[in-house]
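Omission of a single protein chain aside, the complex is shown with its protein chains in their original locations.
Our next item is subunit A:
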Amino acid sequence: MDISKAPNSRKLQLCRTYLMTGFAFLPFVWAVNVCWFFDEAFRKPAYPEQNQIKRYVIYSAIGTLLWAIALTTWIIIFQTNRAAWGATADSISFIIPLGSP
């Protein structure tokens, strides 16, 4: 949908719903929220709901960032220690890479 034509209260409600949904381990939804409402929050002329939208967008951005850091850290730890952890690592491996012959 085209957010620029929705009434302001609808925008606020959508932004809030996206923020709340994001708490269910859904940083991607937060990222979408940030991209989607960034213009609304920071580039549009001020309107009453804008402050709250701005807050939600910032929270979403922080959440996205935290998740990105956490995920990257975990992936780095896992990848570097995969061989060292042995069977434990294998048991949580989705794809075990094949060695080159």
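Please note the rule applied: a contact is a pair of C-beta atoms (placed from the backbone, for glycine too) under 8 Å apart; a residue touches a chain by one contact, two chains touch by 3 or more; residues count from 1.
The rule is simple: contacts and distances are computed from a predicted model.
Within the choices "Proteasome subunit alpha type", "Presenilin", "Replication factor C subunit 2" or "Mago nashi protein", the name that UniProt assigns to the complex's undisplayed chain is "Presenilin". Within the entire complex, the positions of subunit A that touch the omitted partner chain are 1-7, 9-10, 14, 21, 24-29, 32, 35-36, 71, 74-75, 78-79, 82, 89, 92-98.
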